[in-house]
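Yeah, one chain of the complex is gone here, protein chain that is, but the others are all in their spots.
And then chain A:
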Amino acid sequence: MAFTVISAKYPTNVDPTRTPLAYGDRAIPRLNRELKDENVIVRQRAVMALSDYLHDPEHIADALRLGLGETLKICLSDSDFTVRWKAVECLCTMAAYAIGRDSFLKLETIYPVANLFEDRKDIVRKYAHMCLLRISETPPGAASIVEAQLILPLVEKLQKELDEIKELILDTLHFCIQEDIPSALEARAMQVITMLLKHDLAVIRGKAARDIMDLSVSLEGKNMAVECGAVQLLRHMLVDQSAEVRAKAAGALMMIAITTKGKYTAIHSLAIKPLTDLVDDINSEVRLNAIKALTCIAEAPEGRRELLQYTNKIRNHEKDAIAAVAKAAHIAVKVITWLP
């Protein structure tokens, strides 16, 4: 029965799994206090309520101002699994925003999160990796991850973890590698990722190829890629069904083919024919990478000879809709028809 008078009793608690939010700006301080409570149930409920509350960016700003970052950091090493899980999820949500990332780096929350990589529960590990992924997307974040020497543990985890988490690790490594290639190569990243080129899931294959492309930016990376036999595997991936995989495989080949050794390895593994097929692909990235790869291969005399037959095919793309593809095609034709 509805009274017009405001009731003195508390409203009914609809959801017993979370604490009711206090009104307005009292919500965060209350949650902050409850998160430090000794009672596990109270902590659990507080953190469940927090994880929904934090989806609003304004709330995130408030929360960080009131010191929630520190509290969450402490919660990461809680003994209860739900508290840990939801705490990492909150950090993950915060890491999607710039202020969240800033506070993350300032409070050095990377270390407790990295400890969670060893957690028994897979959800906790998944959110921990997702959190690091979002952090690594900005250059300072990637720099701090490299500084915390997390590349080696990440590469090791890559071999043993579940597929979902492998995806996240591959993404994180993508950014970390761009930051610091030598330490990644030292951590045997090339070998591990080359193994992943044969994985069943197309997504993982694509990301592995992209990571190899990143690793091959440096000279040692290119040589190591040739040594690990990545060129063969990449060539097989050129005819994959997923456009993403094809694009990234072509990209990796284009990086590797810059060195003379890479060029000749690519030519010997008969990569030219599939690459020329890819030049007419629907996906613009595939076309771009394929044309660039062919440009690199055309630097070698054998490559040039073989590519002279396909010059017209590439010339058609000089009028392509995407500016980058047109330019690349132009350069390719120039290189192929260059005479010493």
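Heads up, the rule we're going with is that a contact is a pair of C-beta atoms (placed from the backbone, for glycine too) under 8 Å apart; a residue touches a chain by one contact, two chains touch by 3 or more; residues count from 1.
Here is the rule we use: contacts and distances are computed from a predicted model.
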Chain not displayed: protein name in its UniProt record ("ATP synthase subunit epsilon, mitochondrial", "Cytoplasmic tRNA 2-thiolation protein 2", "Radial spoke head 3" or "SNX7 protein")
"Radial spoke head 3"
For the full complex, which residue in A:22, A:217 or A:270 touches the chain that was left out?
A:217
Which listed residue (A:18, A:86 or A:292) would be found touching the missing chain in the intact complex?
A:292
Any idea which of A:223, A:259 or A:311 touches the chain not displayed?
A:259
Residue-wise, where is chain A in contact with the chain that is not depicted?
1-4, 52, 55-56, 93, 96, 137, 213, 217, 251, 254-255, 258-260, 284-285, 288-289, 292, 295-296, 299, 324, 328, 331
